[in-house]
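Worksheet: one structure, shown below.
Removed: one protein chain of the complex. Kept in place: all other protein chains.
And then chain A:
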Amino acid sequence: MSADTTSSAAIGPVEGAVYDVDNPAPYIEAPRKRTGKTPKATRGNFEMAAWLFMRLSGVVLVVLVLGHLLIQLFLDGGVSKIGFAFVAGRWASPFWQVWDLLMLWLAMLHGANGLRTVINDYAERANTRLWLKGLLYTATVFTILLGTLVIFTFDPNIR
């Protein structure tokens, strides 16, 4: 009798209502309770440095990347002029070496940090985060090292 009143009449149909007073639904642990296991607040400044870096590198990249696109794609014959000789000619000058090196480092770090925040915001499980970030950092380090190596050891007489 009493079971009747609790289940259907008052509340209306609920999908899969297999729970009642004797068989209660599982207790849901509050997900954000601050317990002993919650990591201690870090007072480091890494996040601030990262935030500032994003702003500053963004401004510099606007100049570097737009200049790069202009030179590579529009001036002096556009894309058709790009070839081994063109690259070799540019990298003969330290100015363009520094330009490209700076662009490589800033763009890679800027992009990597952006993806890091995306992973932090959207990957929900700790393991997923770990793997995604591992992949990201590996790819970033590999690309930066390879690019730097090429810029510094570029040999125009290679055959």
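The rule we apply is simple: a contact is a pair of C-beta atoms (placed from the backbone, for glycine too) under 8 Å apart; a residue touches a chain by one contact, two chains touch by 3 or more; residues count from 1.
By our rule, contacts and distances are computed from a predicted model.
Chain not shown in the complex: UniProt lists it as "Fumarate reductase iron-sulfur subunit", one of "Exonuclease protein involved in mRNA processing", "Aldehyde oxidase", "Fumarate reductase iron-sulfur subunit" or "ABC transporter permease". Here the missing chain is touched by one residue of A:Trp51, A:Phe74, A:Trp131 or A:Phe154, and it is A:Trp51. Contact residues of chain A toward the unshown chain are 7, 10-12, 14-21, 24-28, 30-34, 38, 41-48, 50-52, 117, 120-122, 124.
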